[in-house]
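A single protein chain has been omitted; all remaining protein chains appear in their positions.
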Amino acid sequence: MAALTATAPARPRKLLASRKTRVGILYALPVVVYLLVLFVYPIFSTLLLSLKNTDGSLTLHWYADALTGVNLSVLFTTLRISAETAVLSLVFGFVLAQAISRLKPLWAGLAMLVVVVPHFVSALVRTYGWIIMLGDKGLVNETLAWAPGAPFQLLYNELGVVIGTTSMMLPYTVLLLYGVMRGVDRRLLAAAASMGAGRVTIFRRVYLPLVGPGLASAGLLSFILSLGYYITPALMGGPNQTMIATLINQQVTKENQWNGAAAQGVILLVLTLAGLLLVKAVSSLGASRKKRNAS
Amino acid sequence: MAEFGIAAPSVKVAGGKSATATGKSLSVVALRKTYGDVVAVDEASMEIAAGEFVTFLGASGSGKTTTLMMIAGFCEPDSGTITVGDRDVTRLAPQKRNLGFVFQQYLLFPHMTVSENVAFPLTLRGVPKAEIRKRVGETLEIAGLSGFGGRKPRELSGGQQQRVALCRALVYRPPVILMDEPLGALDKKLRDQLQVEIKSIQQELGLTVIYVTHDQEEALVMSDRIAVMRNGLIEQFDTPRELFERPKTPFVADFLGAANFLPGRVEKHTDEHTLVRLDNSSGLLKARRHQLASGTEVKVAVQPGRLRACASDDGFCTGTVETATYVGTLVRAGVRVDGGQAPLLRLEVPAGRGPVAGERVGITADPDDVNLFAGEQGG
Partner (left out) sequence: MMELRKTLAGRIALTAVATVILLFLALPIVVILVTSFSNNAFASFPPEAWTLNWYKALFADGSKWPAALSLSALVAALSTVFSLIIGVTAATALTRSELPLRSAVYALVLGPLVIPQIVTALGLFLLFEPAAMLGSPIAIALGHTVLASPIAVLILIATLRGIDERLEDAAASMGAGRLTIARKITFPLAAPGMIAAAIFSFITSFDEFYISQFLSSVDTVTLPVQVYNSLTFEIDPSVTAVSAILIAFAILALGLVALVRWIGSGRQDSLLSVENTVGVASHGGEAV
C-alpha cells in the first residue's frame, strides 16, 4: 500500500462505493431515527412549550418569569455553585493528576482505580455517603470533636453542596487532566531548565501554556455538568441552595407548571451549549498553539 | 540465479516448470485507474504464464500496488479487463475471484491459532475435517512450521507470522497468489532467507505468483519476469537478465543497473557496432549495433560494474581517479573525466586490481555492455 500514499487513499477499497454508502445509510438509520424521535423531537417540543401561552398563543412570559424574582436568584445560585465546584474540582484534580502522573505504574494504577470506581457508583449513593459522613455524629465531626465550635454544620448549607458536587466532578477533571499531562513532552521542561530557567519560570512560562487549554476545558466541562445537577443540591443543600434543576423538577412533579419548567429547561440548555462552544474554542486554540509549536 | 542452487537444492532449474503445476495464467488488458486527476495506472497490459513468478517493481506512486489491488478485487479499475485462466474476473468481488493474497502486515487472525488460520480458507470451501487436518499439516511442514500449529499469531516472530500468512494463501491452491511487499516489514537477513524459501516453494508447486516490491535486488533474485513501473506506466516487462543487460529506457537502466550516463552523438555504424563520439572527449566509444541514425544525440548508459580501468590511451575517455573505496570484494571508484562537467563516473572493479586515488586512467567497456538511448527519451 505504501506505493499509493501519494496518489490515493491508503486503502484502495473504492469497489462499489455506492454500495458502501447505501450500507452506511442503512446501518445509521436506527440510531438516527431513535435519537430524532426520543431526543431531538422532545427537546424541540420543550422549546415550543416554553413559548406557548395556556391558550396556545405565542408568548415570552415564561422566560420573563424564569428570569425574575426567586427564579432569577435560583439561576444565580446555580451559576455560583457551579463556578465554586468547577474551581475546586479543577484545583484538586490538577494536584491529584500531577501526583498520579509521577507515580510508579502500579501505584498510579491503584490511584486511578480509586478515581474511576466512584465515578461508576451512582451519584445518589455517593451523596448518601456524604450525608452519613458530614452529619453531626458523622465521621468528620467525630474526628474534629476536639476542635472548638464542634460539631460543625456541614450539611444543608452551601458548604455541604459544594463538597458533594466537587466530589462528583473530581473524577472527570482528574481523568481529563491526567490525559493532558501525559501529552506534555517532558523534554521541553528539561530543555527550559538547561537554558537556566528556574522552577517558577518553567512552571509559569513553559508548563502552564502547554496544559493551559486542557485546564480551561476541564474547568468549563465541570462547570457545565454542575449546571444541571439535581441530586446533590436537593439532598445536601438547604433552601438557599436550590438549583435550576430542582426547580424544574418541582414545577413538573408538584406544581404541574410545564411551561415554566420548559422555559427553565431551555435556559439551562442554552447555558450548556454556550459553555460547549467555549470548550470548543479553547481546544481549537490549544490545537493551533500546538501546531505552532510543532512548526 | 546460481545462489538458488546452493541455498535450496530442491529447487528446479529456473524456468523448468513443475509437472504438478497448480498455477493458472493471468492476463491484464488495458487496465486503467484514476483518482481524480491523478492517473494511478495507465493502460497496463501483460500476459502472465501459468507457473510464472512475476514482480511489479517500482517506487512509491508507480502504480504497482494499485495494479495488484485491481487484480485482487480490492480496487475497481476504470477500464480494462483481468482474466484468470479463461475466466473474466474484472468486476467480481474479491471473495469470488479465488485468488490468494499475502499482505505486508501478515494480517493473521489474532483470535485463531496458527492451524485455525491456515484451515480458515479450507473451512470456507467445505473441505472435510480430516482432509483439512492433513493439508494444514502438509502446508505448515513445507514452511518449516510443524509444531507451531497450536500457537497464537502473537506468539510468533515476524518471519514466522509471514510464513503462516504464506501457508494460509497456499493451502487452498489458488490459481494465482498475489503478494504485496510481503517481506517489507522484516530485517535484511530474514528477508534474504524468505526470498529463497518463497521462490523454492513457488517452483516446487508450480504456482503463479505476482509479487510487488520496491526492492530491485529482491525482484532480481525472485522473479522469472519483472514489470518495471513508473508513473502508472509499465516501462519494461522482461526477464531480469534482459532488464539488466538490455534496458529499453534510461529509467530502467538507472533503476536496476544504477547506470552511468554520458551524453554523445552517433558518429557512424560498422557491421557489428555503433560508434559514438562523446561530448567533450576525443575518443570514440564502441557500442553494440543500435538502430539509430548517424548524428542522433544519444545518452550512453553503462553500469558501474561493466566499466573497466585501462591504460590511459586505450579507453574511450580518460580521467583522474578521485575516490576509491574498498567495499569488501569490490573497489568503488569515482573518476573525474577530462574536459567534461559530467558527474563522477562510477566504476566497480574487483578488489586487488583496483585503481588508487589520484591515478590517471583510461576507461573502457565491452561494446555489448553499452546501451544507447536516443536523446529525446526521458530519463
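When the chains are written out, they are named A and B in that same order, and each has its own residue count from 1.
We adopt the following convention: a residue touches a chain if its C-beta (ideal position, glycine included) is under 8 Å from a C-beta of that chain, and two chains touch if they have at least 3 such contacts.
The structure displayed is predicted, hence computed values, not measured ones.
The chain omitted from view is touched by exactly one of B:G58, B:P121 or B:G334, namely B:P121.
For the options A:T59, A:N157 or A:T272, the residue in contact with the chain missing from this view is A:T272. In the complete complex, the residue from A:V121, A:A147 or A:A287 that touches the missing chain is A:V121.
Residue-wise, the contact with the chain that is not shown comes from A:P105, picked out of A:P105, A:P148 or A:G196. Only one residue from A:P171, A:G237 or A:G286 touches the chain missing from this view: A:P171. Where chain A meets the omitted chain, the residues involved are 11, 13, 17, 20-21, 23-32, 34-36, 38-43, 45-46, 49, 92, 95-96, 98-100, 102, 105-106, 108-133, 135-139, 142, 167-168, 170-172, 175, 178-179, 186, 189-190, 193, 199, 202-203, 206-207, 224-225, 227-228, 230-231, 234-235, 245, 248-249, 252-253, 258, 261-262, 265, 268-269, 272, 276.
Chain B residues in contact with the hidden partner, per the touch definition given at the top, are 72-74, 93-96, 98-101, 103, 105, 107, 109-111, 120-121, 124-125, 152, 154, 168-169, 172, 178.
Note that only the chains that are shown with their structure count from here on.
Chain A and chain B have CA centres that are 59 Å apart.
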